[in-house]
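All remarks here apply to the structure that follows.
All protein chains but one are shown in place.
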Amino acid sequence: MSDLAPFLEAAVRTTTPLLIASVGETVSERAGVINVGLEGCIIAGAYAAFVSATATPVTGYAAAILAGMSVGMLLALFAVVLRRDQIIVGTALTMLSLGITGTLFRARGDATALVVATESTAAIPLLSEIPIVGRALFAQPAIAYLAFGLVPATWWWLRRTHAGLSLRAVGDAPGAARAAGVRVELVQCSAILFGSALGGLAGGSLVLAQAGSFAEGMSAGRGFLAIAIVALGRWRPAGVAIASVVFGAAMALQFVVQALGWRVRYELVLMIPYVLTLIALGAFGRGSAPAMLGRARVD
Amino acid sequence: MIISLAAAGDVVGVLEAFWRGSLGTSSAFFSGTLVRAIPLSIVGVGIAIAFRAGVFNIGGEGQLLLGAVAATVVGLPWSHGLGVAGVAIALVASAVAGAAWAGIAAVLRARFGVLEVISTIMLNFIAANFVSYLVRGPLQEPTHVYPQTELISTSVRLPRLWAETRLHAGIVIAAAVAVGAWWFLTRTAAGFRIRAVGASTTASRVTGRVNVERVSAVALVASGALAGFAGGIEVTGVTYALYENLSPGYGFSAIAVAILARLHPLAICGTALLFATLETGALGMQRDAGVPSVVASALEALVILAVVAMTGRFVRIPWRTVRPRASDAGVAA
Partner (left out) sequence: MSSANGQLQLPALELRGVAKRFGDVTALDGVDFTVAAGSVHALVGENGAGKSTLMRIADGLLSPDAGTIRLFGNTITAHSVRQAMRVGVGMVHQHLSLAPNLSVTENLVLGESGFFRPGSAADLLRRTELASGLIVPHDALARDLSIVEQQRLEILKALARGARLLILDEPTAVLAPSEVEDLLRWIRDFAARGGSVVLVTHKLREARAVADEVTVLRHGRVVRVGSAATISEHELARAIFPENVEVQSAAATLASGKLEAPKQPRDLLVQADAVDVTDSRGARRIHDAVFEVRRHEIVGIAAVEGSGHRELLQALAALLPVSSGVLRLPERIGLIPADRYRDALVLEFTLVENVALHRLGTRHGLIPWRDLEDRTSGLLEHFDIVASSARARARELSGGNQQRLVVARELEHAHDLVVADNPTRGLDIRATAFVHGQLREAAARGAAVVVHSSDLDEILSLATRMLVVYHGEVREVALDRDKVGRAMLGAA
């Protein structure tokens, strides 16, 4: 039992970036755009947070969001304005981000030793004293609360605002949305920017709430996992939240294995989230994707 | 990049380092650049076949690693008795392993509708961790010091073409693969099916009576076979052992190689050489001028974006299937 509490705490912590990125990707995909460059948004956000988190984590997060959005702007330009293939452009943007952050990071010289101030945890009095789940749920960095708060907020926004309605219509039937006066390109660009901003924020949280440092390729496929999570969650915020928690827990296993000194090869434990993705996609991945997802042409 | 160049200070020095690293000396060219172009070209042709069918195989990296594992397993010292056949067996095994690895994604796509973009990337991560596991676990060399396997026996190594360099017979194979793929795509019914499915799944199904899912799966598996094959060639021709960073991202660079060549197998030989030059030059810059070599991957991404921006939807590209004939002049109806 004593191992369960730290595991849960770690699970919530590893869930946070996945959840933030997945919620953003949900919005983007509901508008019909799959952001394969999400991995690039995350690594760009992580690097931006790393270099600018000098004073407070807030500046780090702001920089992370801007970095994610700058990747998203390129995707919006190519995929929406120029109507190019979303997957190819997204793949290139991920390569570009990984390349640029790697180059800049190495150019900094002896950077491996650099550690930035991480966000302190904000424990909620009393609630965080609850045994086992107390610290996992109520003694997390502020970003974790934000991540979980995003889920109902996004649900509400998609269901109860006309902007959310328009967004869903654009992913479903852009011609119909256009005929009803919706500015399709504007909606898609906004959705991409929102999704990539959250991608950047997810990257920032990797640095500021978890690692406290930057490493090349530290996004480690989280962007791609997030895309899988969105499919597993059937493009609905609540489903996406559940899937994120499952994957966060799978990633947290590695810490448990280390802590317990189990005689399992570390490399095999690292595989778990990826293997889980394949199995889960095979078992549950067939849902109702937005009709126009990934299509370059919208009419 | 501009920042990194500025950080390096001396632009001329950087360019000199690039030149020395890639083309400037015969050893750089024959032992470095040309050798690097071999896997890039073979994987690139594989990627082109998949992309032609409209299947986005982003998993060349993982398929290449699995091919390398297979070739290593065949080539370890127990293969001493095999003689020349050993190379052939190792290469066939590598292609089969790559095909099987891509086959997982193909089955997931055909049976469960899983986007191959996601599944092939997941398989990349699994393959990388699997190789780490092998070279630190069951296949680690006998002294258990280094994270790598034993060297493969000399009989399963590809012959060097020119004694003073590291240039090996793989370059001939790579050229043959490109020509073969070109012939396959333009002349055979199976190749035309792949192009037709990539251009229009609906017209292929309705008018062509083509089994679209099967053609997509075949293209993905063939693509994986070539990537695995490239991994086998890398092990039998260059590294002679399996270790973690065996591939410096060939699977991703090959996407840029294929797209810049507009998915034309013969053009891929040229673009593979171009990107190999870029990468060995970048390594030279890192060695001699302190510019990080990952800059090459950013440049490759920019090349993809530039080509995509200029050519529109990249799958729809001119492809001459019928040779011009003299009698055609002025026949226009």
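In order of appearance the chains are A and B, and numbering begins at 1 in each one.
Convention: a contact is a pair of C-beta atoms (placed from the backbone, for glycine too) under 8 Å apart; a residue touches a chain by one contact, two chains touch by 3 or more.
Quick caveat: nothing in here was measured; it's all calculated off a predicted structure.
> List the neighbours, among the chains on screen, of the chain that has been left out.
Over the full assembly, the chain not pictured touches A, B.
> Among B:72, B:94 or B:204, choose the residue that contacts the chain missing from this document, as touch is defined above.
Per the contact definition at the top, the residue touching the missing chain is B:204.
> Among A:77, A:139, A:165 or A:275, single out the residue that touches the unshown chain.
Of the listed residues, the one touching the omitted chain is A:165.
> Would you write out the residues of chain A that touch the absent chain, in ascending order?
Contact residues on chain A toward the absent chain are 159-166, 168-169, 172-173, 175-182, 288, 291.
> Considering the whole complex, not just the chains shown, which residues of chain B touch the missing one?
187-189, 192-193, 196, 199-200, 202-211, 316, 321-322, 328, 331-333
Note that only the chains that are shown with their structure count from here on.
> In whole angstrom, what separates the CA-based centres of chain A and chain B?
Roughly 30 Å separates the two chain centres.
> Going by the contact rule at the top, pick out the chain A residues touching chain B in the complex.
By the definition above, chain A touches chain B via 36, 74, 78, 82-85, 87-89, 91-96, 98-100, 102-107, 216, 220-221, 224, 227-228, 231, 265, 267-268, 270-271, 274-275, 277-278, 281-283, 285-286, 296.
> Which residues of chain B touch chain A once you look at their complex with the stated criterion?
Residues 1, 3-4, 7-8, 56, 58, 104, 108, 111-115, 117-119, 121-123, 125-126, 129-130, 132-133, 136-137, 252, 255-256, 259, 291-292, 294-302, 304-305, 308-309, 312-315 of chain B touch chain A in their complex.
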